[in-house]
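Following this message is one structure expressed as structure tokens.
For this view, one protein chain was removed and the others were kept in their places.
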């Protein structure tokens, strides 16, 4: 499919309409998809003998978005509630009578728009999956390169225990791989042709309805549904949910980057930094911020898609119409989040030295408790260390010193045992094995 | 303010970007609003002597959207995360040095964008309030003209008791008036200037910060806040909520119209009917459907605005950015819902005859129970009539006949009393007085 | 698993906490699930030799919710932000020292709560899938029994073309089957154990971390993830989305039932009708209304789950906590929607006579246009019939009479041809074949 031209043109398009996904959901791309459906329908009807081959060819030849006045179609849509009737009329008028007679055979407006939306989604999922793949590759490289890079693990934004930057990146990687799997599954199985005629019976195609529907699915490389899904909106809902989940993964990673890039933390620095209109020294993590911003908008859009599912009888009176721009925004924003995240991860610099310096003196408390557990039991060991931490904070002393004075520690661990327990490098558990598992998933 | 040119250009703009509100939230309108803020800022700074008057005049003179390449600004926005730095640079470059030195004095990007968003909202609320006023006027006329038009009141979509079309329209009217009051209050009190400099201290304006902020508010006819609200987002949230509530009112009315226009009900017929690409006989309530569609999308957008409120420190890292297009969509969709609803109500034809015919034979059951209550008590009367309704349905008989055979009815009401109790015209309560109250609210 | 006792106790539980799903998400069920995780963890640790078998058995023996004061645990949760620490302490205190020392080995609070939430979900999905299966079976029976029942197909709530009640029910059936497939897939593949220790490294389990995690997954019959998913929330999001989609399908069907049950339509009547506190004659479609009500609440909850995905570093500071009650509500409401829908469909009576009577005189317009298409071309045929419909409405005449006077109709169809084209029974397309396909999907 020829990529529809859609240069970034809006005031916010550089932020929220990034990359090839944005092009694939442009007005022109939608128009082209609608035309592709009309053309494929003609060919499908021709394949069962309902329409002359020559007519199908003539129709196909005219079905180029460049032949139509998009703005005019948009204005006329207000009359009927969709842009399809005006498009059908315009297409028919451009054809000689013998072909014109066969335009839009058996279809209703919803068939064209729904199938076009599936086409648009499939075309947009291509670059989206690529950008997620790029982000995943970048995460994999970060995981590999930093498998031994010590960094504070933080719970509720408090330092908790040491971990590695490699494991952090491995978790990101797995999230991205899981998102890719969700979207790939949607692309392969959920996106389906919709052809039912006005009420789902395909009545105007007589006996040939099912054959035309099958042929249409083959023409467009979309799945063929059990029955027309005009008002059973599982497919758009599943697509929307997979996009929302993907955006959520992007937001998780991007937020981590923003937090790591804080002036006071400085453990990671995105390359794609943004300046400021007033602050000459600012090095803003713009890409990560944009990914978060895009993802912040997707949950509400997914909710709209789900709320719109309760469509009445054989065509929804509003719920259906509510889907179109919403689905487009979901694709556009998830796509932009993926682009921004990919750029962020590809350019991310890890500052291992800063990460090491940041490790808090109390971070190894659990490790000491673990070392004491065989002797004291888990809870008693936990409580003993908790008390020591309290003493250290109140007294402004190091935890090591306080612990050394504790009889149980002296008895059970001794100074060497305590120092071993306080060494973050020795308390990384299976971090490295988990990195391997994540990389294996990626390489699979 | 010169209305920015924004002809409907998108494939779905005839549906979801209707009327003057859509123009007021276009990319160009946003750009103009940002320029208006820069110009007003220069004049405000000049008013306290921080900037030469001539420089302020020169800056103001260049602040016309026509002087800038909107698409280029949009593309450059990706670098910094907002279109403001590129705009400031472009504006500065267009000015002679003595004026150029005074562009953007004291402001940060967020000041420009936030204040511009308030300007955009104020300009969009104008036509939105007009369309709501038009819809309210149409509802008032329907209420007045149909104050005696008998129609079935329906609960859970079952006929329940008689009411009047006048009272239905009066309830719509009150909802529209309440929405108008909400939005007018927002326009008058919530929309405020934002000026704080990079972190809210207005540091680069020295001692004059507060005076410049006051002057800016006066220049732009926006409220002056107690302190800069850069990351305390009550104002955008209140605006969004008022829009969402207004859209909800539009949806309620539009859904009623769709239900009344059903083939099997036929009590109201919208004039603005839409054809169909396949069905020659269809008379679709397109305007009402579009109003519902717009409103179906607003709750998710309001949720996004509320979720975005938790903005970090002195500038949100994503939450802020998530607001811009969301707020624009909220204005655009609520505005389009209002336009579609106004057209629907202005052209609505009520079929009083059909409404009378539709009245169900069991509809007066409560009236009979009410008539029996003084003698039997409320619950016993209710239960007696409930049993009679059951007998009528099971036996395929009229409720009147069944009731006449009931000793209590015969004794307490007699045939005349029963017929009076079964006359819907006599069981309209205070419907007419309520119509008067609604009209009085409107006329006030 | 012994079903936790959770009699319906709240004021609204009869409406929104219906069936066995509600029991499986009760406070007590959550507590039991948390205890089941602690017990399984002890056995898993024992299986790799980290914990004595006797200790694991002793721990398992105490892990019964009946041994704990749920309200007390709830109150203590405020101190730490989760109910887990208080539970661990209470469990430890109930055990002899040699077992007590081995409670909660290697786990952090999040491990217990996340894995418990997966257990709760798996247990709740059982009855939920059963209720969906019951609803699907009822839909299948309706489809089969009404495969020839003529009914108006309605688009935008206007009669459009004839269809069959069988095809309507077949579309419902397919939606329910698709929902079941989604949820079954989630149950089989998405619900996974979470075990990572404080920051995901499983540090306190030393070398045995991965083996313990595998054993825990086997113990609980949950999937084993690639890496701990503490802050990569794809699994809860996918679960939430599948529930939201299922609720949306329930809402679609329930809304159709409500519309079919309207006094003026009367084509279907739910058996589970509700009375009214004031209206003796009301026959409300209460079950369908409740299904719609439950489903109306799920999109916002799914949005919350998606928005909560951006969890910071190794434990979310709020996002994680926001999931617990939200997920419970999603299970409870989707479960209640399924129960209400199942009851509605199982008791649904179709009034074929009323459906036939309701067919509008203009309904066959497309059929006539289709019959004229071979001779006139699609668009010309459409326009001719559209004009005739206009004449019929304006003149108060039957469409048949108007058409008979039209030269093209007389010439191309004649009276017999026209009558054939106007016979709804002859214009049902592939409705019956589609019913067969849906039933085949069900029976597969």
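We just call them A, B and C in the order they show up, numbering each chain from 1.
Going forward, contacts are C-beta pairs under 8 Å (C-beta built on N, C-alpha and C of every residue); 3 or more make two chains touch, one makes a residue touch a chain.
These numbers were taken from a predicted model, which means no experiment stands behind them.
Among the residues C:70, C:420 or C:433, only C:70 touches the chain that is left out of the figure. Contact with the chain that does not appear here is found for just one residue of C:47, C:204, C:231 or C:406, C:204. Contact with the undisplayed chain is limited, among C:191, C:268, C:307 or C:345, to C:307. The chain not shown here is touched by just one of C:184, C:317 or C:433, and that residue is C:317.
Within the entire complex, the positions of chain A that touch the omitted partner chain are 152, 154-161, 258-259, 261-265, 275-276, 278-286, 289, 299-300, 303, 307, 358, 360, 362-363, 365-366, 368-369, 382-386, 388-389, 399. On the side of chain C, the interface with the absent chain consists of residues 7-16, 18, 27, 30-31, 70-71, 73-85, 88, 104, 107-109, 197-198, 204, 251, 254-255, 258, 274-279, 284-286, 288-297, 299-304, 307-308, 317-322, 324-326, using the contact rule stated above. The chain not shown here touches chain B at positions 81, 88-89, 92, 97, 100-105, 108, 110, 153-157, 160-164, 167-168, 170-172, 174-175, 178-179, 182, 197-207, 209-210, 225-229, 231-234, 237-238, 241-242, 244-245, 247-249, 251-252, 254-256, 259, 292, 295-296, 298-300, 302-304, 306-307, 309-317, 366-367, 370, 373, 376-380, 427-431, 433-434, 437-438, 441.
Everything that follows uses one rule, which is that only the chains that are shown with their structure count from here on.
Ranking every chain by how far its Cα centroid lies from the centroid of chain A, the top place goes to B. Chain A and chain C, compared by their mean Cα positions, are separated by 23 Å.
Taken residue by residue, chain B touches two or more other chains at 258, 275-276, 278-279, 284-286, 289, 299-300, 303, 307, whereas all remaining positions touch fewer.
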